[in-house]
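Could you have a look at this structure, given as structure tokens, before my questions?
In this view, the complex is presented without one of its protein chains, the others remaining in place.
Naming follows writing order (A and B), and every chain is counted from residue 1.
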Amino acid sequence: MADVTASDGALRRFLHGLPGVDPVGLEGRAAALGTRSIKTTAKAYAIDLAISMIDLTTLEGADTPGKVRALCAKALNPDPTDRTTPRTAAICVYPDMVATAAEAVRGSDVKVASVATAFPAGRAALPVKLADTKDAVAAGADEVDMVIDRGAFLAGRYLKVFEEIKAVKAACRREDGTAARLKVIFETGELSTYDNIRRASWLGMLAGADFIKTSTGKVAVNATPANTLLMLEAVRDFHALTGVQVGVKPAGGIRTTKDALKFLVLVNETVGEEWLTNEWFRFGASSLLNDLLMQRQKLSTGRYSGPDYVTVD
Amino acid sequence: MASLFEYAPAPESRAVVDIAPSYGLFIDGEFREASDGRVFKTVSPSTEEVLSEVAQATEADVDAAVKAARKAFETWSALPGSERAKYLFRIARIIQERSRELAVLETLDNGKPIKETRDADLPLVAAHFFYYAGWADKLEHAGFGPNPRPLGVAGQVIPWNFPLLMLAWKIAPALAAGNTVVLKPAETTPLSALFFADICRQAGLPKGVVNILTGDGSTGAALVAHEGIAKVAFTGSTAVGKAIARTVAGTDKKLTLELGGKGANIVFDDAPIDQAVEGIVHGIFFNQGQVCCAGSRLLVQESIQDELLDALKRRMSTLRVGDPLDKNTDVGAINSAEQLARITELADSGTAEGAERWAPACELPSSGYWFAPTLFTNVTQAHRIAREEIFGPVLSVLTFRTPAEAVAKANNSQYGLSAGIWTEKGSRMLAVASKLRAGVVWANTFNKFDPTSPFGGYKESGFGREGGRHGLEAYLDV
Partner (left out) sequence: MSERLSVFKTYKLFVGGKFPRSESGRVYEVTDSKGNWLANAPLSSRKDGRDAVVAARKAFSAWSGATAYNRGQILYRVAEMLEGRRDQFVAEVADAEGLSKAKAAAQVDAAIDRWVWYAGWTDKIAQIAGGTNPVAGPFFNVSSPEPTGVVAVVAPQASSFLGLVSVIAPVIAAGNTVVVVASEKAPLPALSLGEVLATSDVPGGVVNILSGRAAEIMPSLAAHQDVNAIDLAGAGAELATELEAAAADNLKRVLRPQAVDWVAAPGTGRLMAFLETKTVWHPTGSLGAGGSSY
């Protein structure tokens, strides 16, 4: 695949040669999968799986070490009344909170993910973005969630976006030769069309993304079943072509168990069980966790739970 | 395929529907036994369980029903259109209210998945009555002259693949235009029409306006031959359609026929592939492929054949075949042992004639009538499976090299009901659509239906249109 990224022209020809996306058909398929009825044992399995896939997120200007530590505690022990509840996959914070988070989850399998590259707008010079990334990795981030330069993408400067992702990927390397896993955020709501989302997905994967991620959660349209389905199709096809597995992370707007289950159905019926693990699928979410916990309590007790029976952090 | 994420059974409750042990004929607003007392059983195709016993209507019963309809015609046709409209609106609303019950009933009697009866059949049934209700007092604006008149009694014979939806397609425009009807549901799926009789009762529809006769082919033959009917509407096989056309030759009976098909689904190399795969799957496996407009011939451009077939097989492997009442079932039971035998025979001919057969691994239930979703490659135009309507979940894959070849192959059929086109190039889509000899062309989609959209075939797929303004013509003296 190296030749397709040899020049701006070659990359453009490749990306524009990808099959088009019919929006109505895509949304229709996503909606049809949304009618799957997930009950009893399947629901119990899916709720635990969903909890284990959450990147529990706080990305506020008002974040403090105290807030981050509380969230880490929640990630480590989501339901104090039921120790069988799985932990979330990761905690997701701004770079300056990485050290606090890393300290809080140390010794557990909960990862620390950090947004970087002038999140959420991505409007900064490349050296600034790389410094942002290196800072997060140095502070102990296991994973980096970068944003692409949507302006460059929409202007058709695909090679610039490609080179930037590659540079950030390089900045994720640690001195010991290991590297933080790189999630590439497209901000699908700003890319606007499904054709663009498919092209961005391939662009990101070609540049070395470990995960492709829908959105920052900071714009009007974030993760939807349709854009996530489309990205799952992209990782499926990329895997078939190159043998390289890439993860998918929908983020923003997924708040209920019902929503989360629909996304898991998309994963199950599009890419299958190889992706049904937090190694390859994540939810970028915060309030989703409590709804999953309440549903989990309902399944184990038979009673509907309420917000006072889960922790507010 | 065993998966980590196994969906637990999610059966829709049968409790919402109460099926009586036996049903009579609905004539002149009353249920009555057949004149000779004969009955036949209707079974659930997914389990072979007997659901009920229904009456086998005789010629005398046909005569009684037509007379009742004729008598009702005098008052029904004289009603102001606005009053007829309100009856039809009532029926539409009652169908909406009882849609879950009717969906479960239809799934039991037909074998199709509850997902389809719930999300496709029943919403379309209600929408169809709602649409034609609005026409009842606007007929003079329909483009058929200033004073369009109803014809009289319509004799209507419908198939088993969409029992209640085909009833709606027949009864709604007929009543809106001021006709009265005698309708015969298919032998294997009589129940939803009998429940519809109860809906007519709840709506307060005058006696005799709708009459329902259950029975086999002999009942249908007696109905279309009856001198008292002014209009014959039939949906079903081309062979029976031809026989009906001969029966009505030389009479004044108006005739519309919606018959078989062998729809070509044409996929060009610039198609939106993932959506095309969905469209192909929906085109041939929706309702177990028992759809007259099914996309049963896949015409794929040679240059993308391998890629497309890989994707199609992968997608077919995720189809969930089984209990039609399970909300996650994608493919249900074949409607009858007879139909299963026909599908089996034709599929076997495909193998015998040298086509390559493929089906995903799937476990079929041990009782009932089942056929796994099946794909044939290396099919040529000469194979039976490329020419004959299979009416089952069997897809024949052929290839083409150029748009002109695609059109020539698509049109090379005695039928002309439906076709599909998949391409991202607008001019190609329009050019191909204009050359296809088919009554419904789905471009970048497939198997979509709407009450406002005329439906019907070219060539031996029949004549006349159902749906839309065009659908009124069949029931008006124009």
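Note that in this section a residue touches a chain if its C-beta (ideal position, glycine included) is under 8 Å from a C-beta of that chain, and two chains touch if they have at least 3 such contacts.
Values in this document were obtained by computation on a predicted structure and should not be read as measured data.
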{"item": "Option touching the unshown chain, where A:Tyr94, A:Phe119 or A:Tyr194 are the choices", "value": "A:Tyr194"}
{"item": "Full-complex contact with the absent chain, from A:Asn227, A:Thr257 or A:Gln297", "value": "A:Asn227"}
{"item": "Given B:Pro21, B:Gly37 or B:Gly250, the one touching the chain that is not displayed", "value": "B:Gly250"}
{"item": "Positions on chain A contacted by the hidden chain, ascending", "value": "22-25, 27, 188-189, 191-194, 196-197, 220-221, 224, 226-227"}
{"item": "Touching residues (missing chain, whole complex) on chain B", "value": "127, 143, 238, 241-243, 245-246, 249-250, 252, 257, 259, 414, 429, 433, 436, 438-445, 448, 450, 452-456, 458-460, 462-463, 465, 468-470, 478"}
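Following the convention adopted for this analysis, only the chains that are shown with their structure count from here on.
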{"item": "For chain A paired with chain B, centre-to-centre distance based on mean C-alpha positions, whole Å", "value": "44"}
{"item": "Residues of chain A that touch chain B when the two form their complex", "value": "19-22, 24-26, 28-29, 35-43, 45-46, 49, 233, 264, 268-269, 272-273, 276"}
{"item": "Residues of chain B that touch chain A when the two form their complex", "value": "3-10, 115, 119, 270-275, 278-279, 318, 327-328, 424, 444-445"}
